[in-house]
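A single protein chain has been omitted; all remaining protein chains appear in their positions.
Chain IDs A, B and C follow the sequence of writing; residue 1 opens each chain.
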Amino acid sequence: MAHNVAILGASGYTGAELIRLIAGHPDIHITALGADRKAGLEMSAVFPHLRHMALPRLQKREEMDLASVDLVFCALPHVTSQQVIPTLPSHLKVVDLSADFRLRDPADYETWYGQPHAALDLQKEAVYGLTEFYREDIRAARFVAGTGCNAATGLYSLLPLMDGALIDLEDIILDMKVGVSGAGRALKENLLHAELSEGWHAYATGGKHRHLGEFDQELSKAAGRPVAVHFTPTLVPANRGILSAAYVKGDATAIHSALSQRYAAEKFVEVLPLGEVPSTRHIRGSNLVHIGVSAERGGGRATVHAALDNLTKGSSGQALQNANLMLGLAEDAGLNLTPLFP
Amino acid sequence: MAHNVAILGASGYTGAELIRLIAGHPDIHITALGADRKAGLEMSAVFPHLRHMALPRLQKREEMDLASVDLVFCALPHVTSQQVIPTLPSHLKVVDLSADFRLRDPADYETWYGQPHAALDLQKEAVYGLTEFYREDIRAARFVAGTGCNAATGLYSLLPLMDGALIDLEDIILDMKVGVSGAGRALKENLLHAELSEGWHAYATGGKHRHLGEFDQELSKAAGRPVAVHFTPTLVPANRGILSAAYVKGDATAIHSALSQRYAAEKFVEVLPLGEVPSTRHIRGSNLVHIGVSAERGGGRATVHAALDNLTKGSSGQALQNANLMLGLAEDAGLNLTPLFP
Amino acid sequence: MAHNVAILGASGYTGAELIRLIAGHPDIHITALGADRKAGLEMSAVFPHLRHMALPRLQKREEMDLASVDLVFCALPHVTSQQVIPTLPSHLKVVDLSADFRLRDPADYETWYGQPHAALDLQKEAVYGLTEFYREDIRAARFVAGTGCNAATGLYSLLPLMDGALIDLEDIILDMKVGVSGAGRALKENLLHAELSEGWHAYATGGKHRHLGEFDQELSKAAGRPVAVHFTPTLVPANRGILSAAYVKGDATAIHSALSQRYAAEKFVEVLPLGEVPSTRHIRGSNLVHIGVSAERGGGRATVHAALDNLTKGSSGQALQNANLMLGLAEDAGLNLTPLFP
Partner (left out) sequence: MAHNVAILGASGYTGAELIRLIAGHPDIHITALGADRKAGLEMSAVFPHLRHMALPRLQKREEMDLASVDLVFCALPHVTSQQVIPTLPSHLKVVDLSADFRLRDPADYETWYGQPHAALDLQKEAVYGLTEFYREDIRAARFVAGTGCNAATGLYSLLPLMDGALIDLEDIILDMKVGVSGAGRALKENLLHAELSEGWHAYATGGKHRHLGEFDQELSKAAGRPVAVHFTPTLVPANRGILSAAYVKGDATAIHSALSQRYAAEKFVEVLPLGEVPSTRHIRGSNLVHIGVSAERGGGRATVHAALDNLTKGSSGQALQNANLMLGLAEDAGLNLTPLFP
C-alpha cells in the first residue's frame, strides 16, 4: 500500500537525498515539496539532477496540501524546525532531520544551541533516530528526531562498548574526517571550491562542536554514568563521507568481538575482520556503515574506525529507514543501494 | 523469470559497475565472475564497496561453469575480448564492452587498432550497441558490441542531425571533457592522483583517438556519405562523466527541434530547453543522457552539448539496457537510478 | 631602487596573488592595502597563508596614504574600478585588473557590460595590458588595463595568426576549460565545493561571455578586418588554470612555425614541439604560457592549445609584469617562479 509523504526543506541537500532514495521506494509517494526562498520553482531548476522525475513544484509551507499525507520529512534548518513542526496537523507522523529535537534535556539544548527551546512538548515526544538502537521506540513513534551525522558515526563505534568492562570510559578520543556536504548548501566563504579543495583543517575544536551534546546524552545513557568524549572534526576536501577514529583503551579483540556480536543481525552495519579498516569510498551513496578495529602496539589500546555517508546513513537514509518503521513497511525499502565507486 | 548471467573481467571498473546495476535488477542473477590476475579472490577484496553482497568468487575463465548461464557480459580489455569470446559456448548471448567488435569493416579495425582482427566471423555478427538507434537489431541479437563511451556521447548529439539539411556535414568539431574512470584501473603514471588531480590536458589529439573509427562508421552510415568529424578529448580531474560540445553549422532552433523530436519517446535521453546546457554532475551514476543546444551569436552556428556517465550510460548501463532487450525484459530494469548529487 | 605600491581590493584572489608575487620581488614594496567590507582587518585574518609576512592592515580607500606610492594595483570588482580610479591622484601609475578599461570603444563597453561607462577619459588613456603585444605602449603608459584571463589565453593562441594568410578568419572556434578561481571569492551557490567538485559544464554559452568583447577588439585590430570567434568556456572542478583549444582552418606546420617565431624571444611564452600539447598542471602558479599545435587528420585543420594560470599570467602576474615595465624595472622581476607540481 502506498503512503504519501511531504518533504519540508526540499531545496537543501538532505531534501534532495530523500528524493533520490524515495525514487527507488516501492511504497512511498511524494505529494508535496516545501521550500521558502525557492518556493514556486520546479525542482528541476533547483536540482537539475532530478529533472527526469515527475515531482511537485516547490511550495511555501502554508500553501502545501497535507490532507492526504501520512508522514512529513522535515529537512529544515536548525531553529526553523522547532518553529514549523508545531504548526503541522498533530496526526501527521514526522521525521525531523534538523538538530532541534535531538537533545532530551531542555537545559542541554540551551547549553549547546545558545537559546531556550521553543517547542518543549514536542521535544519530550521526540524519539532519537539512531535506528539500530531505538528501533522499537521508532516503530511506535509519531515523531522521530534524526541524529547528527557525526554523532551517528561515533555512536555506531562506541555504543556497544559502554558497559564499563570493555574500554576506559574516561579516555575516549574521537577524531573524525568529514566531507563538505554535511555543511549544507549555505553560502559561506570557507565552503567555496577555491577555498576548500586543496587543503584541510580541524574545526569546532576545543569541545565546541554541537554534536557533543548528542555524544554526552547517548553515551552517558548507555553507560549509566557520565561519559564525555573529546571530539575533533577535520573538514576534508571531498563531498560525501565521514570517517571516524575512536581512540580507546581496551583490548582490541574483545572490542571487535563486542561490535561483531552487536551488529551481526544488522543489515546496514558491517564489522570488518579484525585489523581491516573502512574507507568512505566504499560506502559512498549507500546506507551502509563499515566498522573496523585495529589494535595499537603495546596492547591495551585500540582504534575503532567507522565510515558512513553523511547524506545517506548519516541523515536522509536514516530518516527513510525510520519512516519505513513508522509506516509499518520493510525497514530496508528504498535503501538497498550499492555504493558508487569509483 | 530470473536469468543467469556471468561477467568476464569483473575486476575492472565496468565489471564493478555492472554488479552495482544488477544488484537492483529484479530478474537478473549473477552466477559467475571471471578475472585473470585476481582469480581466486573474493570480490570484497577487489572491490570492498561490494562486500555486503553475496557474490561468486572470482574465477579464471576456464574454471567458470556457464551451463546455466543465459548471457555473458564481457568486460575484458581490448584484444583479449576477441580471443576469449570465440571460446564461449555459441548458444550464449553475449554483450561485449570492449572495443573489439565495434567496427564492422575489418579494414577499419586494422586502421584504428593497428593489427588484423582475430575473430572476423564474430565481428560480422556483432550489432552495434547504441540502444536508441539499434533497438530492434539488439532485441534480436545474440551478440552485441557496446559502444565507446566518447562515441556514444557524440553520437547522441549528432546522429539525429545527419540528414544533410540540418547541419554542414563537412564542418563538425567535437570537443569532449572526459573523466578519468574511462581510462580504467590500469597502472599508468599519468593516472595517479598526484599527477592528474590539479591539471587538465588534451590527449590523443591530431585525429588519433580510436573512437574516431566509430564516429566515421556511424555518422557516415546515417548520412549516406562520408562524414569525418574532428574530435579532441580533454582529461578532466574527476572520475565520472563525459561532457561533449559539438560545434556545428546550422540553425540552433531547427537542431533543437530535431533532437527533441528524435528523443521524445526515449526514457534515458532528455533534451533540455533551448539555451540550457547540461552538466555531468546532473547525470552522475545514472543511465541518463542530457542534451542541450545553444545558438552562437551571428546565427548559422550552434553547439550541441551532451553529458553522460561514461561508466553507466557510456558502458555498463548501456550493456545492461541491451541485455534487457536481448533477454526480453523491460528495457529499463535495473537502470532507474537517480543521479548522485552532490 | 625600491618602488612603493598600493593594492586596492587586496581581499580578493588577485590581490592575494599580487602579494605572493611581490613577496619575491627585489624592488617593489607594498605600503598600503585597500579593502571595503574587510577594512580594519589584518591580512592574516583574511588570507592566513600570508600570516608570516609583515603587511599593512587593510584600510578603506579613503584612509589610505598614497603620498609615497608610485603605482597602484587596482584589483577591485568590475564597475567599482571605474568609480574609484578617477579619484586617485593623477600622477599615480595605475594597473587595473578589472574589466572596466579593456574595451576602447565606449559603445563596445556598453554592449558587453550593459551600461554606459562612467570614466570615459580614463578609458581613452588605458593601454591594453597584453604585455607581449603592447610592450612599448605599456612601458610609456601611466594607466594599464589588464586583460581578461580567458581573453589572454585565446589571444596568445591567435594573435600571431591574424595576417589573413595562415588561417580562415571566418571560422575560429575557441573552447576553453577554466578553473574556478577565475570566478573570484564571490559567494555563489554554484561555486560551492559540494556543487562544483564532481561535475563540469559549459557556461556563458551562445556568444554571451564578456571576454568576447576583448577577442573582437584585439583580433579585428590585428587582422585589419572584423573577426568574430565563437567562444565556449567550460568550468572545470579545479582551482587554477585555463586550457584553450582554438580550432582553426589552416596548415598546422605553418601555424606552428608562425607561433614559434613570434614567441622565440619571449621569456614567458613557450611553444612546444609540433604535436605536443600543454597541460595546466605544468604552468600552475607560474607566469608561463605553454602553447602547442596539433594537426587534424585530413589536413587543412589545426588546433592551437594554450595553457596558463588565470591568477598569475592571466591576471596578477601580467599586472606585475606590466608594472615592472612602467617602473623601469626588469620585466621578469618577481615572476621567475617555477610551477608547483604536483
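Here, contacts are C-beta pairs under 8 Å (C-beta built on N, C-alpha and C of every residue); 3 or more make two chains touch, one makes a residue touch a chain.
Just so it is clear, the model here is predicted, and its values are computed rather than measured.
Visitor: Identify the residue among A:43, A:127 or A:194 that touches the chain left out of the display.
Guide: Checking each option in A:43, A:127 or A:194, the one touching the absent chain turns out to be A:194.
Visitor: With the missing chain put back, one of C:61, C:102, C:210 or C:281 would touch it. Which one?
Guide: With C:61, C:102, C:210 or C:281 as choices, the missing chain is touched by C:281.
Visitor: Just one of A:177, A:211, A:262 or A:313 touches the chain that is missing; which is it?
Guide: A:177
Visitor: Touching the left-out chain: which of C:50, C:118 or C:228?
Guide: Touches the omitted chain: C:50.
Visitor: Considering the whole complex rather than only what is displayed, give the residues of subunit C touching the chain that is not shown.
Guide: The list for subunit C reads 13, 16, 19-20, 23-24, 47-53, 181, 198, 239-240, 270, 272, 279, 281-286, 288, 290, 311, 336-342.
Visitor: Which subunit B residues would touch the chain omitted from the figure, given the whole complex?
Guide: Output for subunit B: 13, 180-181, 183, 185, 187-189, 191-198, 237-239.
Visitor: Which subunit A residues touch the hidden chain?
Guide: 171, 173, 175, 177, 194-203, 205-208, 212, 228, 230, 232, 234, 236-241, 243, 245, 247, 275, 277-282, 284, 294-298, 301, 303, 305, 307, 341-342
As a working rule, only the chains that are shown with their structure count from here on.
Visitor: Out of every possible chain pairing, name the one holding the most C-beta contact pairs.
Guide: B-C
Visitor: Identify the chain whose mean C-alpha position lies nearest to the mean of all protein C-alpha atoms shown.
Guide: Looking at where each chain's C-alpha mean falls, the closest to the middle is B.
Visitor: Calculate how many whole Å lie between the centre of subunit B and the centre of subunit C, each centre taken as the average of the chain's C-alpha atoms.
Guide: So the centre of subunit B lies 39 Å away from the centre of subunit C.
Visitor: Would you please write down the residue numbers of subunit A that are in contact with two or more other chains?
Guide: As it turns out, subunit A has residues touching two or more other chains at 13, 181, 198, 239.
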